[in-house]
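One protein chain is absent from this view; the other protein chains keep their places.
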Amino acid sequence: MRATVTIDIETCKGCVLCVPVCPPRVLVMSEAVNAKGYRYPLLLEGCTGCELCAKVCPDYCFEVYREPLEERRTDSAAVPP
Amino acid sequence: MNQPLAPTPDMRKVFDKPDLLLKTEHSLCPGCGEPIALRLMLELIQELGLRNRTICVAGIGCYTAFPMIMDVDVLQALHGRAPSVATGAKRVRPDAFVFTMQGDGDMVSEGLQEVIHSAARGERFTAVVLNNGVFGETGGHATATTVLGQHTKTTPGGRNLELHGNPIKISELIAQLDGAAYVARASVHTPSSIKLTRQYLHDAFQCQLAGRGFSFVEILTMCPTDWFVPPEAGPGWLADNLKKTYPLGVIKDQEGARG
Partner (left out) sequence: MSRRVLMEGSCAMAEGALQVGCRFYAGYPITPSTEILEYMAVRMPQVGGVCMNAESEIEAIGMVWGAAGCGVRSMIASTGQGISLMQESFAELANAQIPIVAVNMCRGQGDYFQATRGGGHGDYRFIVLAPASAQEAVDLIQEAFYLADKWRNPVLIMGDFLLAHTSELVEFRPSDELELPPKTWATTGAQGRRGITLSPLGPSEKLSTDLASALGKVTEKHPAIRAAEVRVDSGWVDDADLVVIAFGFPGRFVKYAVRLAREQGLRVGYVRPISLWPFPSAAIAEAAARAKALAVFELNAGQMIEDVQLAALGRVPLHAIGGISQDHSGFGVGPALTVENILGRIRDVYPRAAA
């Protein structure tokens, strides 16, 4: 796993803006609802840490974590800085 | 917190809420575009080191809920009146970083005179208008930027040329005034448009810092509640309706509008 997000599901208002912008399609809306009565996103495996969900979220629910690029690639000499 | 795939120790946090945001909870609707714009403004203020000399002049609209969660000084003005208040503030404190945060109803309906004269005089503050084509806070009424065909409670069945006349393209109007040095229109309905918004805000802020004259950014935002669509349909509605009338881009970028 090279990236992930944390999701503040209690702050989420179920707007679903994050789901369609996720390129690897790893966000799905829950069946359960939070204390406010909204469905919230669940994270599947495959997050790339692209930050798009965080950028479109109106309620600041996401934090994004990523392995630094240099530490991920160890096999190629032609690594872009 | 839902953390089935928790961060591992070798991961770094690359995205967090803005430092200047005091609380993530706010009362704006699901799918509202305004908090996205707020995030960008707060990120830029922090990045450019402006926090300690920022005076935000807020208008009246849904975004009036923001001042209490922004860790900068905010001068709350009346509906439409932020540009005149910002004029007074910037004139007596020229070293302050002054920007207005207004909606389309506030700036283009109630306060059109103020922003036009501020731009003409080249007042050195940045005016930001969050344009969702509707008076959101009062529950969905037409403003000067409501687009033709748009249903609101005062344009039932859709804005109609005969009855309601034409919307005002505020960015193009402002750009005609010699005192306006930087005028741009952006949007927050897609990740790439959000990136554009950030760039335009950055350039507008730099315009103020360089003392070039009046700077202006119009940001199209989603208002699914008063567009009467579900939240997830907001971005699509914006693209199909608002953006058609209000094209994105830099409309004016001029050196030395204030000499």
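Each chain carries a letter (A and B) given by its place in the written order, and its residues are counted from 1.
One rule holds in what follows: a residue touches a chain if its C-beta (ideal position, glycine included) is under 8 Å from a C-beta of that chain, and two chains touch if they have at least 3 such contacts.
This is a predicted model, so every value here is computed, not measured.
Trainee: In the intact complex, which of the presented chains make contact with the chain not displayed?
Mentor: B
Trainee: So which of B:72, B:107 or B:142 would be touching the chain we can't see?
Mentor: B:72
Trainee: Among B:14, B:48, B:96 or B:233, which one touches the chain that has been omitted from the display?
Mentor: Checking each option in B:14, B:48, B:96 or B:233, the one touching the absent chain turns out to be B:96.
Trainee: Among B:8, B:52, B:138 or B:166, exactly one should touch the missing chain; which is it?
Mentor: B:52
Trainee: Footprint of the hidden chain on chain B, which residues?
Mentor: Interface residues of chain B facing the absent chain: 22-23, 51-55, 57, 64, 67-78, 81, 83-93, 96-97, 113-114, 117.
The rule is simple: only the chains that are shown with their structure count from here on.
Trainee: Between chain A and chain B, what distance separates the C-alpha centroids? Give it in angstrom.
Mentor: From the centre of chain A to the centre of chain B is 26 Å.
Trainee: Show me the residue ranges of chain A that touch chain B in the complex, using the header's touch definition.
Mentor: My answer: residues 1-4, 6-9, 11, 13-17, 19-21, 38, 40, 42-43, 45, 47, 49, 51-52, 54-68, 71.
Trainee: Across the complex, what residues on chain B touch chain A?
Mentor: Residue positions touching the partner: 1-8, 10-17, 21, 24-26, 28-36, 39, 188, 190-191, 194, 224, 231-232, 234-235.
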